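Only one protein chain is missing; all other protein chains are in place.
Labels for the chains are A, B and C, by order of writing; each one numbers its residues from 1.
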Amino acid sequence: MSQLTLSKALNTGLQQALTNDPKVIVMGQDVGGLGGVFRVTDGLQKDFGPQRVIDTPLAEASIVGTAIGLALRGYRPICEIQFDGFVYPAFNQIVSQLAKMRARSHGQLALPVVIRIPVGGGIGAVEHHSESNEVYFAHTAGLRVVCCSNPQDGHWMLRQAVASEDPVIFYEPKRRYWAKDEVTDTPAESTLPLDRARILRSGDDLTLLTYGGMVDTCQRAAAVAAEEDRREIEVVDLRTLSPLDMETIAASVGKTGRCVVAHEAPTFAGLGAEVGAEITEYSFYDLQAPVLRVGGFNIPYPPAKYEDQHLPDLDRVLDAVDRSFAW
Amino acid sequence: MSQLTLSKALNTGLQQALTNDPKVIVMGQDVGGLGGVFRVTDGLQKDFGPQRVIDTPLAEASIVGTAIGLALRGYRPICEIQFDGFVYPAFNQIVSQLAKMRARSHGQLALPVVIRIPVGGGIGAVEHHSESNEVYFAHTAGLRVVCCSNPQDGHWMLRQAVASEDPVIFYEPKRRYWAKDEVTDTPAESTLPLDRARILRSGDDLTLLTYGGMVDTCQRAAAVAAEEDRREIEVVDLRTLSPLDMETIAASVGKTGRCVVAHEAPTFAGLGAEVGAEITEYSFYDLQAPVLRVGGFNIPYPPAKYEDQHLPDLDRVLDAVDRSFAW
Amino acid sequence: MEPVQLLDPDGRLTQDENWPLELTPELCRDLYRRMRLARRFDEQAYVLQRQGELGLWLQSLGQEAAQVGSISAVRPDDHVFPSYREHAAALCRGITPAELLVQWRGSRNSGWDPATYRFHIYTLVLAAQLPHATGYAMGVQRDGTDEIVLAYFGDGAASEGEANETFNWAATTEVPLLLFCQNNQWAISTPAHTQTRTSLHQRAQGFGLEAHLVDGNDILAVHAVTAAVAERVRSGGGPAMIEAQTYRMAGHSTSDDPDRYRDASELDSWKTRDPIHRLERLLEERGWMNDGFRADLEAECEVFANRTSQECKQLPLQDVSTLFNTVLAEPTPLLTEEHRRYAELVASFAE
Partner (left out) sequence: MEPVQLLDPDGRLTQDENWPLELTPELCRDLYRRMRLARRFDEQAYVLQRQGELGLWLQSLGQEAAQVGSISAVRPDDHVFPSYREHAAALCRGITPAELLVQWRGSRNSGWDPATYRFHIYTLVLAAQLPHATGYAMGVQRDGTDEIVLAYFGDGAASEGEANETFNWAATTEVPLLLFCQNNQWAISTPAHTQTRTSLHQRAQGFGLEAHLVDGNDILAVHAVTAAVAERVRSGGGPAMIEAQTYRMAGHSTSDDPDRYRDASELDSWKTRDPIHRLERLLEERGWMNDGFRADLEAECEVFANRTSQECKQLPLQDVSTLFNTVLAEPTPLLTEEHRRYAELVASFAE
């Protein structure tokens, strides 16, 4: 057990994966000597050599495309995409090849490839460096899409992702990279499978669903609501965005009767829409109010000085909570 | 006024656009001598020459990328992507450049580019030739996404798309290309602006929302429901997928209290989710049942022999209608 | 630059000291037989499409030398990444007519187990298989074995970003990859000169790849060049590229109408360079083909054509549950529920 930042917890996760399985390969731009721009791969090339920790040419389509080839050869590549906004050159390989290979081969070919993507805003970055594009992949059948929010989950979810026989889009919220918390050396009692959501705080009055960079905001919102309005909010960290853990979600909303979904991505056709639509089908008669969504505005990610306005903050989350109760 | 197939109606729409504005350019793979694989650009190169109707190299990223450059120079390019499944190499140019240029330049740069995409299944095609990927673009702020379903709309929506100052993703349902109907030479009374949905059949009992290749199926479903169950279903052709015409949609559901959304795309995080989530917020107390979604299964598009099962047919639409009434 | 040629259109052997080939009757007969079988198969598949047994067919007509000549020059354990028109190559690897046709019948998206034949499933998204081949070769490199990877692509596909990234990535990583381009002059209706200004092998050289131009309708040249280059790749010489000049003698597919965009005279001129014809001339001239061989081969072709027809028509449909079970390693609750609901609906109609 140690106190680690999310970045370091991911780093030790990769270290373990590389140690445990000689077929695991880490590849991407600047993952070697530099250790990645967020230092998630720091030191790995020194320990495992340039054949297993590969500084690639600057070509995202080929990073994913060659990872597919490596997987066909029996390797388990973990690709790093440097920033969310730079995954699009690889979109063709991800959506038409990586996601579909199992179905296209009628189950004959598995592609255990992990694509790590630092995601979201809140770090004052320039354009294309703060996007939340998870729904493109969530909508794509054949991929697992997950997002961690804290060091312990980051570490263990990454190891589970590497062990998975499915391709996994693995999101890491940038603004949480330097948040520290305990990480266990062996799976803890609380360690969940990759396809389960986590109830972070329980409550009977409203279910607040979120993931990634917004988890912290939502937990603070729940604390404020408890303190100021005596509202007991159940906070759920979705963790898995595709598939969704509807069992956990539906049980919570069945209990509370109210639900707010918060994410950084624009709301229009965002993941909140899916969650809302499914919940409404599951719990139609239990709902006291429609599922409300709080997200980034439906605009291209704005310049850094506007991100505090763009990203849902405590006030906007609480406003949605208020609106739900006022329905 | 003439009886035209959808393919021909689009062709005459392009012809008009090329005639009316010397800045309009048609470009894509095989759009010249061949007239496109669906003959939508048939004869245009002969009439307007290879400088205005351009057979491009086989490179989707550059088709869209050079169209952006042409638009910056004052041209109005209309790109053809040969099939839905081949738009992904251009995803980076569409999502990070075409969609964002206006916002990135704080309103200084407009990109009046139309991207025509034959969409959807039902024609017995091989893999990658039957996909419905509209939600990737609908979720992307900065694009207009529209889908026509009949010759008259195809013709006029295309002309409106070319006239728009915004980038437009223009979907054409493949299985309707050879459907014939009347097309007027001048805008008809019924010709709607690009951002409006169309009520195709009115009814008080349930709202059936759909678009593209599913419109016909839904109209037939409404006819059957009327005849066999005396249920009056209002059928709405969404036409504009982003933005949605919520005014029309909400008015309809406010009246009927029940809603089914049908599309070919997989339901998970599909457009039906957004429509459902919004309607539920608009009409929470009016709804007699949750908004139900009927879509393609949540799988990669299957081999052709399975598409009749995969694509929602009359039975699956009517089943959803039944489930709504049974709620 | 003139393409490497060892056998001219009239079936006369030419000299090229750079590309030695041990010419034996057995080799020539074997290559000839494979080309004949491939063409017969292709004709039969075309007929099956016209009969409505296949949804679509893309003929390999005219490209037999490029495919048979190249695949016969690598080892059976060399992994192959085809595009979608490599029927002749696939047959050489032992893939059956049924396995080849099932995709075009619309019953499956791929028909064979790539591991069995060391032949990847067809890739329809142009150039997308090239990074896969490169990555596979990175794996071979790491495994330290002496296999190589052979990847096919077309003149049209070469315009895609992913094709060019592959030239570059392969060159810098020095993987054992042999890129084989069948320049059949057309990408649907688009002629090669619209795709590229230089010859594609020259482009590959610009990236630092060893690259050669070969007469793709001369099976001896294709075989000799591929064999020599493959051995250089195998022995650590780094990746290489071969451009074979050939011709798509049919339309792009059975949906295509080539009369809309190309002159009949072009086809006529290529007919004089037919790859099968010229090897036949050589066999005849040398007396390497007696009546027995000829008759046997004709018979074998007909048997093969009949088998093709029969196997095609008997192709089974899988149960619809396969669709739900091959999305991920395990079906998700959503897929299970979707499947259940669908089965229920179907059952309700059966009642």
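The definition used in the following text is that contacts are C-beta pairs under 8 Å (C-beta built on N, C-alpha and C of every residue); 3 or more make two chains touch, one makes a residue touch a chain.
Values in this document were obtained by computation on a predicted structure and should not be read as measured data.
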(Q) According to the contact rule at the top, which chains on display are touched by the left-out chain? (A) A, B, C
Q) Looking at B:Arg104, B:Lys180, B:Lys255 or B:Arg323, which makes contact with the chain not pictured? A) B:Arg104
Q: Out of B:Val31, B:Ala59, B:Cys259 or B:Leu292, point to the residue that touches the absent chain in the complete complex.
A: B:Ala59
Q.
Using the touch definition from the top, which of C:Thr96, C:Gln205 or C:Gln318 touches the missing chain?
A. C:Gln205
**Q.** For subunit B, residues in touch with the removed chain
**A.** 51, 56-57, 59, 61-62, 64-75, 77, 89, 92-93, 96-97, 102-110, 141-142, 144, 164-166, 195, 243-244, 246-247
Q.
Residue by residue, what part of subunit C touches the chain that was omitted?
A. 159-162, 164-165, 167-169, 171-172, 193-198, 202-208
Q. Please identify, in ascending order, the residues of subunit A that touch the omitted chain?
A. 29-30, 32-35, 37, 55-62, 85-86, 88-89, 124-129, 268, 297-300, 302-306, 309-310, 315-316, 319
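Throughout what follows, only the chains that are shown with their structure count from here on.
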Q) Taking each chain's centre as the average of its Cα atoms, which chain lies closest to the overall Cα centroid? A) B
Q.
Using only Cα atoms to place each chain's centre, name the chain farthest from subunit B.
A. C
**Q.** Pair sharing more residue contacts (C-beta pairs) when A-C is set against B-C
**A.** A-C
**Q.** Distance from subunit B to subunit A - Cα centre to Cα centre, in angstrom
**A.** 31
**Q.** Centre-to-centre distance between subunit C and subunit A (centres being mean Cα positions), rounded to whole Å
**A.** 41
Q) For subunit B and subunit C, what's the span in angstrom between their mean Cα positions? A) 36
Q | Sites on subunit A at which at least two other chains make contact | A | 89, 92, 96, 103-104, 141-142
Q. Tell me, which residues of subunit C touch at least two other chains?
A. 108-109, 125, 161-162, 323, 327, 334
